[in-house]
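Report on the structure given below.
As you look at this complex, bear in mind that one protein chain is not there, while each of the others sits in place.
The block that comes next holds chain A.
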Amino acid sequence: MGLIRMSLWLHALCLLLAFAIASTAHARKYDDVIKSQFIEFAVYRDFPPYSFLKDGQPAGIDIDIGKRIASEMGVEPRWFWLTADETVDDDLRNAVWKGSVIGRKVADVMMRVPYDREFSYAQDGYGLPRNDMVVMLAPYHKESWQLLRDLNKTGKVRNLAIFQYQPIGVELDSLPDFFLVGTYQGRLRENVHHYPSVFAALADFKTGKLSAVAGMRSQLEWGLDSKPHNFDIDNDGLESLGRKSWDIGIAIKHSYRQLGYAVDAVISDMVTNGEMEAIFSRYRVSYERPSMYDVES
């Protein structure tokens, strides 16, 4: 199966090289991106503070990074608004290598893709690679699960035991949702309140209906317009969560590595020269460098 697929790919590649087909509907190679004077980024729809519409205009951390990459490459940025599917594996198929079953279009680069060796090389139950049609590279951020507490309510208790007595909000079907509902033999279950988004939970937190919210650090920080001294964000209590933090980078179709390297070069400069942190701070979000840079410094 894998071999058949690979040989088909080689065949397709040969055709591409022979005829230098340029298509705007498909992920493209570096030369075609430069020649066309635009680059298309897949970004999640309605997903602040990373990518969203503000007064009808694209805004957010991932949008600003995309703009910077495009300007460095001398092309115009375009946006492919992606509706999140069940998992990132599905999103990679829909946005990078195959296109959705309806539109059949893909983007050149997808933003906010995990940079995780285990995930890149993950196999399905048959031992076949799950994501072999894309390359994940250019880490630019480290995201983490954190707990936002109202210290006036939770007091000095830093572990989860307090949520046997106090309400905590989560985004439906997120890792903190499963964790909090399942942990302590289900003793927190009755106090876990589910919301369609972390921002809906934050709205109830601000009015005092919740004592805490578990979510991604960037979203918690962005969702609080102000941070009174009794609001506290950290990861106390989440020690045994399956994955506490993870790196975020980009994905491209596996046959367009040259484009990936060009984007990687821009991102790498942005991380090291402080531009990346500046973009995050525009959205009141703390910036944490991806682990790759820990080794270098």
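Heads up, the rule we're going with is that contacts are C-beta pairs under 8 Å (C-beta built on N, C-alpha and C of every residue); 3 or more make two chains touch, one makes a residue touch a chain; residues count from 1.
Here is the rule we go by: contacts and distances are computed from a predicted model.
Q: So which of "PQQ-dependent dehydrogenase, methanol/ethanol family", "RsbT co-antagonist protein RsbRA", "Aminomethyltransferase" or "Ubiquinol-cytochrome c reductase iron-sulfur subunit" is the UniProt name of the chain that got left out?
A: The chain we cannot see is, by its UniProt record, "PQQ-dependent dehydrogenase, methanol/ethanol family".
Q: In the whole complex, not just what's shown, which of A:75, A:88 or A:279 touches the removed chain?
A: A:88
Q: Any idea which of A:65, A:96, A:210 or A:248 touches the chain not displayed?
A: Candidates A:65, A:96, A:210 or A:248; residue touching the omitted chain: A:248.
Q: Which one touches the absent chain: A:45, A:227 or A:282?
A: Missing-chain contact among the listed residues: A:45.
Q: Using the definition of touch stated at the top, determine which of A:57, A:207, A:226 or A:240 touches the missing chain.
A: Of all options in A:57, A:207, A:226 or A:240, contact with the hidden chain holds for A:240.
Q: Which one, A:216, A:263 or A:279, makes contact with the chain that was left out?
A: A:216
Q: Name, in rising order, the residues on chain A that touch the hidden chain in the full complex.
A: Listed in rising order, the touching residues are 1, 44-45, 47, 50, 81, 83-89, 91, 100-103, 112-114, 116, 118-119, 122, 124-126, 128, 143, 145, 172-175, 177-179, 181-183, 185-186, 189-194, 196, 216, 240-243, 246, 248.
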